[in-house]
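Excluded from the complex is one protein chain; the other protein chains are retained at their positions.
What follows is subunit A.
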Amino acid sequence: MRKVFGCALFLLHLATWMTTARSDLVISKVDRRIDLTSHIVRVLSTLKVENAGRVVVSEILLAIPNMQAKNLANLKAFYNEGKGKGSAINLPVTEVHPEGMPPELSFYSLSLHEGLEKGKSLTVNVLTIFTHSLQPFPEEISQSDVQLVVYQDSAYYLSPYEVKSQSLNVLLPGGRVESYTKHPSGKLVDSEIKYGPYEKLPPFSYSPIVLHFENNNPFVVAHELVREIEVSHWGSIQVTEHYNLAHKGATNKGGFSRLDYQSRSYMGGRSSLRQLIARLPPRAHSIYYRDDIGNISTSHLWGDSRKTQLEIEPRFPIFGGWRTSFTIGYGLPLQDFLFVSEGNRFLNITFGCPMDEVVIDDLIVKVVLPEGSKEVSVSVPFHTKQRHETKYSHLDIIGRPVVALEKNNVVPEHNTYFQVHYKFNNLSLLWEPLMLISGFLLLFVACIAYMHADMSISKSSASYIAKLQWDEVQATVQQVQNVIKRCLSAHEKLETSLQDLSRTGDVQSCKATRKIADGLLKELSKELKPLMGFLQSSPQAAQIWPKVEELVAKEKEMQEKLMQKHVAVVDCFEKKYSGREIENRVAPYQQKLSALKQEVDDLLDYIDEI
């Protein structure tokens, strides 16, 4: 505390020493509103700037003490077009180092598009946001104490220009106000402290004020937040956010009592962080919330067509000085965020963290583009450090291009959209499925090759030769079976010809069929001969040989019977016997045939099973 006061006094001294008007600009009116309701300090200054000089002025300088400037998270200046509620136009802001200015101040220049002509005036709103500017005092509190903080600023608007009239309002979160600087003319109304109005102050006027008040908000600071946005052209964007949170308010001392926390919820741990609310884009899906050691089951989700709201509770309440870390992740529909323009694709997605009132010391946004994306460029509305990386995920060969954007001191105001432009060939989409398919294909081909390859080491061993012979025997038996089957199908043809005969009475065609079948059967029996010869001679076939022989014999018998039957039936037809007569004549053959057929079938099955 004392150090801070000292600094402020030094500044004051400096300011009085350097009272040189910078230019012809005069600020005719300043209204400042400092919002201290959360742990982020937001200062909105409305400046009415007048050009009292002769030349057109195209820039306005803003001065911020270095002490504050190091905590500056965002500086935005805008003016309203036209009177009343026109559209706000942002002014570009750059940090400058003008000569002859005190080194304890940082200067920012607002450049005006058209310049401010002589005698004209312009109303500019400047929003400055500071983080880590509320100091807890006392620095250590017990669980039931309230959290008191100290804020310091100047009662006067610090400006390199002369300020004609100004006022300052400080908005406090309510509750106890321990003390505040009453000089000059400070007064407390409700939970607001008013300073001013002050008239006609020279440039660099500075009057330190110190406010000591109650602020029970959890000072949620993420030391590091890594957001990974992974684009998949198969239809979704996967966002993963790794948080590393701490409560930067007054440090808890004297332990934590669950009893007090549970039973006296107002008394026990008012400044603790109980829950966080993340506002996710609509249609977010597959949301998860976990940490290094697993899923965290205390979260709730609401969603409608405009937003998805995720309410998460850390594993334990976070008191001052405590830390935690966790990961949330969600999927987003691709078409809501990825667009195509002029053959380029661009991703349009928010930059910052989706949670309220979280200060991020170090934010790293990584955009992981699909494998094969080219010509990647990023446009972010503010300055970030950029680098390119490669990430290997499922089925990646060359890796996915990653753009990493890093920014320090991020506040919710930074949660704006940014764009990543890249080129991507649609055909690359097929790369990974094709790779999978070819992988499996190779596996199967390898299996087939293995099954067909001869892996035995010794080609002359007895068992190996026996195996070869057995294979040969099996192949021969297979051939025999095939021949028998063809014979059987020839039999069937004969039978159908008989059926045809009974229907049409065409004896000639029936005879022709018999002739053909006869020829076929003869040929087949000729084919059978060498096979049988081999089987008989092979020692490996000794066991199977009798069955095969029997099969062939039975088949032969069947052939004969069938022929006889065929001849008999045709004969009968030629002699024009009645149906009953024919049936009577054929019956014995028929019986014999069906018995034979059964036997042949059984034999075939038996041989199959060997």
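Side notes on the structure shown:
Here is the rule we use: contacts are C-beta pairs under 8 Å (C-beta built on N, C-alpha and C of every residue); 3 or more make two chains touch, one makes a residue touch a chain; residues count from 1.
In this text, contacts and distances are computed from a predicted model.
The UniProt record for the undisplayed chain lists the protein name "dolichyl-diphosphooligosaccharide--protein glycotransferase", from the options "dolichyl-diphosphooligosaccharide--protein glycotransferase", "Dynein axonemal intermediate chain 4", "Histidine-containing phosphotransfer protein" or "RT30 protein". From the set A:Glu139, A:Asp356, A:Glu375 or A:Asp608, the residue in touch with the chain omitted from the display is A:Asp608, counting the whole complex. For the chain missing from the display, the contacting residue among A:Asn216, A:Thr324 or A:Ser428 is A:Thr324, taking the whole complex into account.
Although one chain is not drawn, the whole complex shows that of A:His113, A:His394 or A:Lys459 it is A:His394 that touches it. From the options A:Gln335, A:Ser438 or A:Ser502, the residue with contact to the unseen chain in the full assembly is A:Ser502. Here one chain is not drawn; of A:Phe316, A:Phe382 or A:Tyr464, the residue touching it is A:Phe316. Shown as candidates are A:Phe78, A:Phe256, A:Phe382 or A:Tyr464; the residue that touches the absent chain is A:Phe256.
Subunit A meets the missing chain through residues 254-259, 262-263, 291-298, 315-316, 322-325, 392-397, 485, 489, 492, 495-496, 498-499, 501-503, 569, 579, 582-583, 586, 590, 602, 605-606, 608-609.
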